[in-house]
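A single structure is presented below for examination.
Of the protein chains in this complex, all but one are displayed in their positions.
Then we have chain A:
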Amino acid sequence: MTVIWKTAATLGALTFSAAAQAEDFAWFEGDKLVLTNGVSTIEGASGGGLASWATIAGRELENGVGISGHATIVELSDYGWQSHGVSVGIANRVELSYARQNFDTRDVGAALRIGKGYKLNQDVYSAKVRLFGDLVYGDPLVPQVSVGVQHKRNLDGPIAALVGAGSDEGTDYTLSATKLFLSHSVLASATVRLTNANQNGLLGFGNASGKGKSVEFEGSLAYQLSRRFVLGAEYRTKPDNLGLGEEDWFDLFAAYAVTDNVTVTGAYVDLGSIATFENQRGTFLSAQIAF
């Protein structure tokens, strides 16, 4: 675990110093093509909304540093979600991000006897490194490929233990491939995630009998209607470590770049069953500002 963080930090520092040595070093210049930094996922890493992509946050390129911030709300049948975070992109190579997730249990909190409106909170610290490839340029059959690590710290350990989770912190590993197929105006992305997070970690990690990590999939397919407007769908599989009938996630989204720096994303999401309360569907709204 620490090894990975040290590697990511060292790589970030190395990339940063290499970029900083370039004579035309660019702070927040915004050189990326609009939307090619993706939007912020609920975990803070750049991607489509629910699914991670191989993109690097911020609008910087090889010779600069970029930054982005976001806030997201999701209104579900029985729950409310709010998250926000910040990402730094270094030389379009390394992405470091932080997100805070706040999950409002509303009336379900009373039913579960943890208190009406009890909020489950979690911190997510992520790092992503682009290995090779470019989202737009180069061989049309070679995607941009990135590896990522997401360390999640659930701030409500006792609740996680109560529902049968084995731990209140966990680390996900991701491998993503993303490409914009210009000939069809289609963006396709696929990610495999090694995880033992229950409901993204908000219900802890693994279970009491020590259930390990499993390989999960997240995919996005999007159509570019214009430079600034994209419509798409996402699917994300999840483990059911707690035996509470946890289900896969699905969404239909529209992302619009209001300006080169501001992107708003609206989506219809179906998060399935959450803590035995079924059919958690609703509206996802997110705003991102990036430089």
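Throughout what follows, a contact is a pair of C-beta atoms (placed from the backbone, for glycine too) under 8 Å apart; a residue touches a chain by one contact, two chains touch by 3 or more; residues count from 1.
What we mean here is this: contacts and distances are computed from a predicted model.
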Please identify the absent chain by the protein name in its UniProt record; candidates are "Transcriptional regulator", "Hemoglobin", "Sulfurtransferase TusE" or "Oligopeptide transport system ATP-binding protein". "Hemoglobin"
With the missing chain put back, one of A:131, A:182 or A:258 would touch it. Which one? A:182
With the missing chain put back, which residues of chain A would touch it? List them for me. 26, 29, 31-33, 61-63, 134, 136-140, 181-185, 224-227
